[in-house]
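Down below is the structure, laid out as structure tokens.
Of the protein chains in this complex, one is absent; all others appear in place.
And now, chain A:
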Amino acid sequence: MGTRKGTAVTRSVRKRTEGVPRLAVWKFASCDGCQLTLLDCEDELLSVAAEVEIAYFLEASSAPGPGPYDLSLVEGSITTPEDLERIQHVRRVSKHLVTIGACATAGGIQALRDFGDVREFAAVVYARPGYIATLDRSTPISANVPVDFELRGCPIDKRQLLEVISAFLAGRRPVVPAHSVCVECKARGNACVMVAHGTPCLGPVTQAGCGALCPAFDRGCYGCFGPMESPNARALNKQLRALGMSTPELVRVYRTFNATAEPFRQASESAENSREADDDA
């Protein structure tokens, strides 16, 4: 994962343009869920529309305005040769580029192809795989161009999205802490599902942002916000095994939305390669 925090944000977008800042929303390989989070902001979107000109947002309007843009929100990962060129264009026409969601930030669920052979998958899925132009790997935006800020989540959290847009407009650092989900879980007053119910939970190695949603409904965290700032998956895995998780289950929990985020990749690979290594650790 590229930049951890919005340290690059130092000046107000508005000051730079002397006018209304222009916002663009771009889509690469993704399910549109993160863009829908923006549309889901309803009331707030009206105020966003008053503060910024939403110049390019195909999900909301069919009449895109031309660049350059002060703030580009980018959804989706890079999976085709055409994406490779288009993301360079997006970077060129954007003063600030913020990735939104697990696909754009970590490669997304489609990065599961990285653990297999994409040509084999294509042969199974498509009648004429020869027409499919696709890359061997699904990469995050930061693997291709410099990124100013990465917003996590599958999908992103509405409150955090508004925070990031507000912060960029005000020229301040967004308040998007990189600590564990457990911090939010305890503040919210949830029962810890690991300790009180014996339910496996990825919260201790996952970045906060969702407000500890799953534990609030007695479910373990699925890790959709990706690895927290200092994940110790090896230690967690030992406990998850003690709670009864098998090696395949352990591999599977890390191989979802953020499978190729480095700490989660290592966690699944170490679980896969050596049961003993975790047990001895």
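Criterion: a residue touches a chain if its C-beta (ideal position, glycine included) is under 8 Å from a C-beta of that chain, and two chains touch if they have at least 3 such contacts; residues count from 1.
Just so we're on the same page, contacts and distances are computed from a predicted model.
For the chain that does not appear here, its UniProt entry gives the protein name "4Fe-4S ferredoxin", which is one of "Phosphate import ATP-binding protein PstB", "ABC transporter permease subunit", "4Fe-4S ferredoxin" or "Cytochrome c oxidase subunit 2".
One of A:59, A:229 or A:249 touches the chain omitted from the figure, and that residue is A:229. The residue touching the chain not shown here, chosen from A:20, A:112, A:183 or A:245, is A:183.
Of the listed residues A:165, A:214 or A:250, the one in contact with the hidden chain in the full complex is A:165.
Looking at chain A, the residues touching the absent chain are 7, 43-44, 47-48, 51, 162-163, 165-167, 169-170, 172, 175, 177-180, 182-183, 186-192, 194-198, 201, 203-205, 218, 229-232, 234-236, 238-239, 281.
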